[in-house]
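Working notes for the structure below.
One protein chain is absent from this view; the other protein chains keep their places.
Chain naming follows the written order as A and B, and within any one chain the residues start at number 1.
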Amino acid sequence: MNLLGPIGLSHYLLVSAAAAAIGVTVIVMKRNAVAVLMGVELVLNSAALNLVAFSRFVVRDVTGQVVAIFVLVIAAAEAAVALAIVLNLFKNASSIRLDEADLLRE
Amino acid sequence: MAPETHTALWILLLPLAAFAVQILFGRRLPRQGDWLPTGAMFVCMMLSLWLFVTRVLASPSGMEPVAWSREWWAVGSADVGGFSLSFGVLIDNLATIMLVVVTVVSFLVHLYSMGYMHGDPRYSRFYAYLALFTFSMLGLCITSNLLFLFMFWELVGVCSYFLIGFWFEKKSASDAAKKAFLTTRVGDLGFFLAITIIAAVAGSLDFKEIFQSVADHKWEGGLLVLAGLLLFLGPVGKSAQFPLHIWLPDAMEGPTPVSALIHAATMVAAGVYLVARMFPFFAGPAFFESGDVSGSETLFVIAMVGGFTALFAATIALVQTDIKKVLAYSTVSQLGYMMLGIGAGSFVAGMFHLFTHAFFKALLFLGSGSVIHAVHSQEMGDMGGLWKKMPVTAWTFLIGTLALAGFPIVFSGFWSKEAVLTQALALGIHKGSMLAMLPFIFGILTAGLTAFYMGRCYVLTFLGRPRDVHKFAHAHESPKAMTIPLLVLAVGAIFAAGVPGAPDGIGHKWFEERTKKEITFDKLGIQTRVASGTPTPRGQPSVEHASGMHHAHEKAHTPTTVLSIAMAILGMGLSYVVFAGRLKNRDLVGQRGPLVACRGVLQNLYYVDRIYSKTIIAFVMMIKEVFFLFDRFVVDGLVNLWGWITRVVAHAAGSIDHGVVDGAVRATGSLTLRAGDSTRKIQTGRIPDYIFLSVFSLALIFALVAIPELKEVLLRIF
Partner (left out) sequence: MNTETVLFVTLAAVTLIPALGLIFLRDIVRAAFSLLMSFLGFAGLYALLGADFLAASQVLIYAGGILILLLFGVMLTRREPIQVRSGGRAFVVPGILSGLLVFLGSVYVVQNTKWAPAMGTVKETTSSIGRELMGRFVLPFEIASVALLVALVGAAYIARRDEGEA
């Protein structure tokens, strides 16, 4: 157990690490395409948290926050496109189960 | 270089050039180039005659020998048993006479062939061979070195092979050519052995040096005899003496002009020439000292062989029905005569007979050719009564017959035969033994037989009534190309012994004057211990100078003359009586009792050929079998073994290549395939797998980078 003292950079970093870990687990584990996307969003969020934390404790200006905004923006764009693809997949395969999306397999 | 040498070289090389051109371009020339060698031969003939007339006939003692030579190669020095080899040209009376004989007869034969060989598919080739043959023969006559003589000798043999086997489509012809070559080869073996011995003892093969070595007593008696006999083997083969005579009758398979050239006049004469040329060698040192050569064993053997051959062949000629065969055996017989003359001590007599024989034998052969051409057959059984149809041939043939038979005075043959017989008798008288008389006895008997069989031949061919009417009807005189040579030779047959009224008178004198010992051999400058002979006053027979048997010779003269004339007339008369009287179904030989038995033997040529074939040839065949088997099993075995080894090795190499090399290649290929295959399995086509792979790897790398200990742990594990 680390810093049990005042809330510092490490705490936030740990939280973001945990979130990222969970996100990664979800990505690998889940068979549902949308679930995978959710995992991705988790990871992105943890990255943004990291940025903000550093911005607050190290850089001490808003640079991190600005970048975090961009992260948000891109996450949104990416989610839109990804979901469009998923819809397409569903249209063609009648399923969004990734393990049934195996047309590439011979 | 003296003009004589110059001339001689021209005479030698012209036919060679003619041969070269003829063999290469002959067929493309107009008339297939027959005029080329003929023209060349005409020039050579003229040159030889010029040499002869200006040098030999011009002066009483003929010409001085002219020698020219270049040294080629020497080991050590002649005195200390070394050896040197040189080549050169020797022109003396002897050589010049030979040149005349060869070129004249050759030219006439060339001319004759224009008619006889007309239309033959290999016409141009024939002339090429004739030219080559003449070249070889001429070379033989003018060389001053025994080795080169041997070379030309062999070359002559080769040419005779070509010419005898000219119509090689006929098996009998090609067989005959082979037989001729092989038989003379046997003789040549002796010749060559003799050469090696001479080279060792005399240190050189130049005639002059050889004779010098004899005069200097470098030779012990036994060795000289041995070498002489070996040397004589060559002429035995080439001049068809017993027992190597078997090839000559078979050689009649060749075209008649070839028979005339080779067997009448030149090639067979080569043997006689050799014996004459090497006379001092055969005679031994006595030749240079006392001049009495009757003691030489070698010469006696030569005389015996010659005499025996003469008689032997004459008996066979009696029962021949093929006109060319009669002439063939006659040639063998006459060659024996020449050998007899030389062996009895007079090389002059032998050469003289050669000289005259060349003319009338060639005449007879060409005449027979004319007859064959007309009747298309060689059998006398198809002839008869041709006198009326072919007058020119008949007359010239008659002249030849009379010359051969030795009809007195007019015909040259008489004189040369007389010279031989006189010498033979002289030998017998001089030595006084029965054995020594044998050569003479052989000779005189042969003379009688010769007259007889020639008479028979003539009668059966030209006189009486024709035996084959059909053939007779077609017979005609031959074209000019053939008859002109006949006429020329007829003249030669008469006058070869000298012209009546000329300063030397007729007879052998003019010949002998120029070829006798002093001229031929002493002028070569050979140093002898004892001065040789005394000069001869004119008008006296001087043949004895070459033999040293003065007194014997004197005594022999008259009996010989009488006997030879008697034999000639007796023989001819008898033949006329026997054969002309009965014409119709005339058995050509004789049907009476005792004769029948003889006939069988004679007709089978005394079974000589059969004996040879059963013994020597069988032996050779056996050896051949051995070698053949050896070749088949050992040699071929080795070859096959080698082939088998190669195959095995190739197989092994192939397997290695297939297994190892290809295996490596295939292994690489399959390895790549399998690697690819397994690697491909990553591409499952399933997305969760991809996600797993990428993300997991990322996480792993992240952890490794972040935690250095982890890295080490992992590194230690792996």
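Rule of thumb we're sticking to: a contact is a pair of C-beta atoms (placed from the backbone, for glycine too) under 8 Å apart; a residue touches a chain by one contact, two chains touch by 3 or more.
These numbers come from a predicted model, not from an experiment.
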Check your understanding: When the whole complex is taken into account, which chains on show are touched by the absent chain?
Key -> A, B
Practice item. Name every residue on chain A in touch with the hidden partner chain. Key: 2, 6-15, 17-29, 31-35, 37-39, 41-42, 45, 48-49, 52-53, 55-58, 60-63, 65-70, 72-81, 83-88, 90-91, 94-97, 99-100
Check your understanding: Which residues does chain B use to touch the chain missing from this display?
Key -> 686, 688-689, 692, 695-696, 699-700, 702-703, 705-707
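One rule holds for everything that comes next: only the chains that are shown with their structure count from here on.
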Exercise for review: List the centre-to-centre spacing of chain A and chain B in whole Å, with centres computed as mean CA coordinates.
Suggested key: 120
Review point. Where on chain A is chain B touching in the complex?
Key: 24, 27-28, 31, 36, 98-99, 101-106
Exercise for review: Under the touch definition given earlier, write down the residues of chain B that touch chain A in their complex.
Suggested key: 683-688, 691-692, 695-696, 699
